[in-house]
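With one protein chain withheld, the remaining protein chains of the complex are depicted in position.
Chain lettering (A, B and C) follows the sequence in which the chains are written, and residue indices restart at 1 in each chain.
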Amino acid sequence: MPNSFGKNFTISTWGESHGAGVGVVIDGCPPNLPITADEIQVELDRRRPGQSDIVTPRKEEDRVEIISGIFEGKTTGTPIAMLVRNADHRSSAYSEMKDKFRPSHADFTYQSKFGIRDHAGGGRSSARETIGRVAAGAIAKKILASAGVEIRAFVTRIQDIAAPESALENFPAAADVEATAIRCPHGETAAKMIERIKAVRSEGDSVGGVIRCRVRGIPAGLGEPVFDRLEADLGKAMLSLPATKGFEVGSGFGGTLLKGSEHNDLFEVRDGKTRTVTNRSGGIQGGISNGEEIFFNVAFKPTATILQLQKTVDVQGNATELMGKGRHDACVLPRAVPIVEAMAALVLVDHWMRQNAQNGTFRF
Amino acid sequence: MPNSFGKNFTISTWGESHGAGVGVVIDGCPPNLPITADEIQVELDRRRPGQSDIVTPRKEEDRVEIISGIFEGKTTGTPIAMLVRNADHRSSAYSEMKDKFRPSHADFTYQSKFGIRDHAGGGRSSARETIGRVAAGAIAKKILASAGVEIRAFVTRIQDIAAPESALENFPAAADVEATAIRCPHGETAAKMIERIKAVRSEGDSVGGVIRCRVRGIPAGLGEPVFDRLEADLGKAMLSLPATKGFEVGSGFGGTLLKGSEHNDLFEVRDGKTRTVTNRSGGIQGGISNGEEIFFNVAFKPTATILQLQKTVDVQGNATELMGKGRHDACVLPRAVPIVEAMAALVLVDHWMRQNAQNGTFRF
Amino acid sequence: MPNSFGKNFTISTWGESHGAGVGVVIDGCPPNLPITADEIQVELDRRRPGQSDIVTPRKEEDRVEIISGIFEGKTTGTPIAMLVRNADHRSSAYSEMKDKFRPSHADFTYQSKFGIRDHAGGGRSSARETIGRVAAGAIAKKILASAGVEIRAFVTRIQDIAAPESALENFPAAADVEATAIRCPHGETAAKMIERIKAVRSEGDSVGGVIRCRVRGIPAGLGEPVFDRLEADLGKAMLSLPATKGFEVGSGFGGTLLKGSEHNDLFEVRDGKTRTVTNRSGGIQGGISNGEEIFFNVAFKPTATILQLQKTVDVQGNATELMGKGRHDACVLPRAVPIVEAMAALVLVDHWMRQNAQNGTFRF
Partner (left out) sequence: MPNSFGKNFTISTWGESHGAGVGVVIDGCPPNLPITADEIQVELDRRRPGQSDIVTPRKEEDRVEIISGIFEGKTTGTPIAMLVRNADHRSSAYSEMKDKFRPSHADFTYQSKFGIRDHAGGGRSSARETIGRVAAGAIAKKILASAGVEIRAFVTRIQDIAAPESALENFPAAADVEATAIRCPHGETAAKMIERIKAVRSEGDSVGGVIRCRVRGIPAGLGEPVFDRLEADLGKAMLSLPATKGFEVGSGFGGTLLKGSEHNDLFEVRDGKTRTVTNRSGGIQGGISNGEEIFFNVAFKPTATILQLQKTVDVQGNATELMGKGRHDACVLPRAVPIVEAMAALVLVDHWMRQNAQNGTFRF
C-alpha cells in the first residue's frame, strides 16, 4: 500500500492536483476523541496557498469535509474519511506539461513507471497530496496534546541565511513561529529570509533550506528496536515529503566530528528521574524514546518549478525546451512547516499505539 | 512486525548478542536462484570482528547455516532461514551492565519500554543483529547482480578526515574499497583515517564518520509515489542501523544552498535515451528511480562504548559511574560498509518486486 | 488496518449507513486499464436496494463518483477513490436503536469495543459498507476478464429449498442467474425460493441460505503456501461479509464422509495438459490453484432484522423490548450475489499480483 502510512494509526491518501479532489482516510483512530472540522481546518489553513505574500498566490480555500468516522462531534473508532474538493480542476494551463518532462519533477519517472500519467499540475505528484496528511495530522496532534505532547516545526535556514544556533536551542513558542510568513522564530533572520525569497522570485528562481522539528512530552519507551526505530520512521516520514533531500536526528551529520567522549549523553538523576545531561541523541536511543526532547532537521531542495527557460526532453524522446509559468512557490518551506508537524504527529501516535499493543493489557 | 523489513522480499531477524545465536528468515525470495552458503559467508566475513587491526579483536567466526528454503543449491521460493551460532554466549563479563545503563546505548530505553532486558552484550540492541541483514543482503545482491545492478558503499570521512570530493565522484572499484581496512577508496586518505582510529583507540575513545553508497544499473521506474518513495525507504533502512544519525540523498543538505536554476537536473537525449545532464537528484525523482546512478550518504556517530569512566545511573535510579571495558570497535564504519550495501540491496529488490506486482502481467 | 483488504491490490472502505456517504480507495491497481463509472455502476445496481420486489424497497440510487486515479478513461496506477453519497442520512427513524441493542446485530459489540457507536441504521456495521467492495470488485472483475477469467456466484439454497445438485454442476450462464430476482439459475427452484421469501416477509420474519461461487480461467500457480492459501484468503473474504456463518471449498464438509480413495483427484493428461479427473479439491491444492475450476459455498444466516417484538437489553443494562420496523431485506442472498463475486475478484487479482511480484522479472 504505497499510499498508506502507519501500522496502527494508518492514513491512506488519494487524489490528484487537478482531479475532483484530494482526501485521506484514517484507519485505527481511537474512539471518543472530540474533534471538529474547524480544528482540522486550522492546520489546513497553515499549508494552503495564498496565505501570505511569499507563497503562491493561487486562491484555493481547501475546505475539508468529513465524510465518515465522526458522530456527534466525536471519533467512533471507525475510518475517518476527509475530502477537499479541488477548485479549478482539469486546467488547460498545463497542456505543455502533457508532452514535456519538467526538470527535477516526477513527470519522467511517473511515465517510466506507469506508462501513463495525469499531467495536469503534476497529478498525484503534486504537493496537494499533502492536504490529506495535514488533515490527518491535525487529529494526531490533538491526540498527542491530550497526553501533554507538543510538536513545533520551524524554518532554521533559507539557502545560506541561517538563524543563529543560540536562538534555536529552546522549544519556540507557537506565536514566535507564526509571527512571520516564513515561520522562522528568530525575527531578524526571518526578515532576511523573506527578503531573499522575494528577490529570487523576482528572478523567476527558487530557494530551499532547512526545517527543524522539536517534540516535547514523549515518554520513554516509544519506538521499536531494529527496523522500526523511532528515528527510522521519522526519517521515512520526512523523506516521503516532496522536495526533501536529507534528514538528521540529534547531533546528525555534525555529530560525526566529535569523539565518543564528547558525544555521549551521560545519565544523571534529575527531579528524581533518570535523565541525560546533554541530548546529542535527540531524545532517541537504540530506536526508542528516552523521555528527552526529540528533535531533527529536514533538508528541502529549491523548488523545481522556476519561471525560466530550461532544456528538457519530450515524451517522444526529442530534445526540447520548456518555459516555466504559472503561480508557484519560490520556496516551499513556510508551507512545509505544518506538514512536517503533521508527519511527526502521525509517526508518534502510531508508535504510541504499537507500544499499547504489546504492553497494554497483559501483565505478568 | 518491528523486526521485519520489506513488503515482498521480507526479512525478519532475531537473536541477541549472547544468546544461542542470531538469524534471519527471508520470505518471498524468487525461486531458482543458485546460491551457496559460501557466497553468503563472503559478505559475513566483511562484517565480522577480528578481520583487521582497526576493528574489535573479538574472535567470532560467524559461520552461517542455511536451515531451509534452498534445495540442491537453488532457492525454492519458500522461506530461507539462516542461523549463526554465538560463540561465547551468556558471558559473565557483562555483569556490571546488568545494573548500570551505558551512556548513549539502548540499555535505559529497552528497560523503559519492556520492563526487562537481556543485558549481556546489549542483547537485542547489539550490532550482532545486523548479521541477519548481511546474510539476507548477500542474496539480494546476487539477485540484483543478475539484473546488472552493482552496489558499492565506502567510507568518505572519519571525524574530520575526508577524502577529496574529486576522488569520490566516480563509482569506485571493489578492489579499491577493499584495499584498506577502513574501506575508503582513496588510499592517501585511508591511511590517515586508520592512523586516527588507532590514535583515538589508544585513548580509549572513539570516532564516527560518513559512508557513501552508490548504485548503478537500476532501471527507471522503481519506487512508489507518496509514502514509499525510494529515498524514504532507503532512508529508513539506513536510519534503522545502529549508530546512524543522518541520511541525505543526491545533493542532500548541501543542495539547499543552491538556487533552483542551479540545482535542477535538465533532461537531455544521450545514447538515444532520456537522461539528466547533472544528477543532483541522486537518481530519484518524485520517489521513483530515473535510471541515473543512485547515491546517498549516511552519518554514523562515534561508538558509544568508550574505555573511560563515565557518569551514569543504575537500574534503581541512583547516580553511579561505569568504566567501559572489553573489546570494542573504536570506529564502526569499516564494518558498517557491507551492512549499508546489504540494506540498499534489500530495499531495491523489494521495490523491484513491487514494480513487478503492479506492472508485471496485466497489459491493457 | 481493519478496514483494508488485500496486499497488492488493496481496498480500504469507509463510511456509515446514515453519514455523508460510503466509499472506497483502491491502492495498487495496475495502470492503463480502461474503465468508466458506468461499468462500475452496473455492479452497484446489482446490489442496490429497490431493484426487485423481494428486496428492501428503500429508494437509493447509489450513484458512484470517481474522485481520483482515473485519467481520460484509464487507470493511472495511483489510488482510485470512489464515493457514493447517502440519500437520506441522519434519519430520526432510528432513535430507538440509540438506546436498545438489536438482537444478533453489532450494536452491543460495537458499544463494548469502542464505548461509542453511530447507531443510525447500524452505522459502520450496516451492509451499506459493501458498496465500496462492489465498486472495487467491478474493477477487479474487469482486470480478470482481460485475462479470460469469469466469476459467477448464484443462490443454491434458501432455507430448505435447494436447487438440485445436477442443475448446479456446470458453470451457469450470467443470463440464467440474472433471469430471476433471487439469482438462482434453476428457474423452477427460483420460483419456489421467491415464494418462500414473500411468505416469511409477510410474517415479518426472514430467511437465509447458501450462495455458491464458481471461477474459471484461473491459471495454475496462484495462492501462497502456508498462511495465505488461496482458500484461506477466499474464506476470510467471505466470512468478512455481514451475515455469513460458514465457508467450504471443493468437497467441503460433505467430503469428510468419503475415504481417501474416493476423495483424491487423480491426475491425467487431457488436451496435452496435466489435469485432474475429478475436482473435489475445488481447484486448489496445497493452497495454490491447479488450473481447474475454483468453487466454494458460503452460508448466510437469516436476516437479523425482523418485524417482530423481541426481548433485548438497553444501553443502561436494563431488560427491555424492541419492535423491528422500517424497510428491510427478508433475505439478503439475492443482493449478496454480486458482493460474493466482488470479494472473489479482489482475492484473485491480489494473488495474481503477488505471483507477479515473486516470479515476474527475475529469471535464473
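Following the convention adopted for this analysis, contacts are C-beta pairs under 8 Å (C-beta built on N, C-alpha and C of every residue); 3 or more make two chains touch, one makes a residue touch a chain.
None of the values given here were measured: they were computed from a predicted structure.
K.L.:
Which of the visible chains would the unseen chain be in contact with across the whole complex?
P.N.:
A, B, C
K.L.:
Of the residues C:83, C:207 or C:294, I need the one that contacts the missing chain.
P.N.:
Here the residue in touch with the unshown chain is C:207.
K.L.:
Taking the entire complex into account, which one of B:76, B:146 or B:320 touches the absent chain?
P.N.:
Counting the whole complex, the residue in contact with the absent chain is B:76.
K.L.:
Identify the residue among C:32, C:52 or C:104 that touches the chain left out of the display.
P.N.:
C:104
K.L.:
Identify the residues of subunit A touching the omitted chain, counting contacts across the whole complex.
P.N.:
Those residues of subunit A that touch the unshown chain are 7-8, 28-34, 74, 77-78, 143, 146-147, 225, 352-364.
K.L.:
Just checking the interface: what residues of subunit C touch the absent partner chain?
P.N.:
Against the missing chain, subunit C presents residues 2-5, 13, 101, 103-106, 108-110, 112-115, 124-125, 129, 157, 159-160, 200, 205-210, 220-229, 231-233, 235-237, 239-240, 242, 244-253, 255-269, 272-274, 276-277, 280-282, 284-291, 297, 299-306, 308, 310-313, 317-319, 354-355, 359.
K.L.:
Residues on subunit B that touch the omitted chain in the whole complex?
P.N.:
Residues 1-4, 10, 12-16, 19-23, 25, 27-28, 31-32, 65-69, 71, 74-81, 83, 113-118, 123-124 of subunit B touch the chain absent from view.
Note that in this section only the chains that are shown with their structure count from here on.
K.L.:
If I list every residue number at the interface of subunit A and subunit B, are over half of them used by both copies, so same, or under half, so different?
P.N.:
Same-residue interface.
K.L.:
Can you tell me which chain pair comes out on top for contact count?
P.N.:
Ranked by C-beta contact count, first place goes to A-B.
K.L.:
So the centre of each chain is just the mean of its C-alpha atoms; given that, what is the distance between subunit B and subunit C in Å?
P.N.:
So the centre of subunit B lies 45 Å away from the centre of subunit C.
K.L.:
Could you give the separation in Å between the centres of subunit A and subunit C, each centre being the mean of its C-alpha atoms?
P.N.:
That pair's centroid distance is 39 Å.
K.L.:
What whole-number Å value describes the gap between the mean CA coordinates of subunit A and subunit B?
P.N.:
26
K.L.:
Counting only residues that touch at least two other chains, what does the list for subunit A look like?
P.N.:
2-4, 13, 113-115, 124
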